[in-house]
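With one protein chain removed, the remaining protein chains of the complex are shown where they sit.
Coming up: subunit A.
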Amino acid sequence: MTSSPKTYNRTAISLHWLVALGIAGTLSLGFYMSDLPFSPAKLQYYSWHKWAGVTIFALALFRLLWRAIHGAPAAPAGMPAWQHAAAEWTHRLLYVLMLAIPLSGWLMSSAKGFQTVYFGVLPIPDLIGKDPELGHSLTELHELLNFGMLGLVLMHAGAAFKHHLIDRDDVLARMLPFLKKS
């Protein structure tokens, strides 16, 4: 990693919000579609959800690469050590889940006997064969990881608002440049 820059560059900011939007949409669709009665629309939603998941996985990988090359700005001076640690681990876990959730979804789909075909065009190989019992376990794992994501995102957003409204530092403005006071 290079020495920390003062702020996030435009690519990092765009990727952050793109993935945030993607996660919000895909996660909501996931919870919505799973309780729907069987219908063509439901089958479509499942495919869209999988395509979105593959996209988020690819974007998350690209973000990690981008971050490794360009670095991320340091935390504001004088931030307590526990907040440092909390921020560090929240970010790490967010990245872990951005990769683990699509992976678990892909495996779960294979175990249920449905290959993932990206945009209905690009078949993604099945790593595991059809196994309904494993499919059930992976479904529960996928759901559990998503509740973890929901919790982490709440912490992440809550901390950002706390920095902006209580600490009145530039942590949120680094990701939302229009908030900058200058």
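Worth pointing out:
In the analysis below, a residue touches a chain if its C-beta (ideal position, glycine included) is under 8 Å from a C-beta of that chain, and two chains touch if they have at least 3 such contacts; residues count from 1.
FYI, contacts and distances are computed from a predicted model.
Missing chain, UniProt protein name, picked from "Amino acid/amide ABC transporter membrane protein 2, HAAT family", "YceI family protein", "4Fe-4S dicluster domain-containing protein" or "NADH-quinone oxidoreductase subunit N": "YceI family protein". Of the listed positions A:9, A:28 or A:115, the one in contact with the omitted chain in the full complex is A:115. Shown as candidates are A:24, A:43 or A:179; the residue that touches the absent chain is A:43.
Panel shows subunit A; residues 38-40, 43-44, 46-47, 112-117, 120-121, 132 of it touch the chain omitted from the view.
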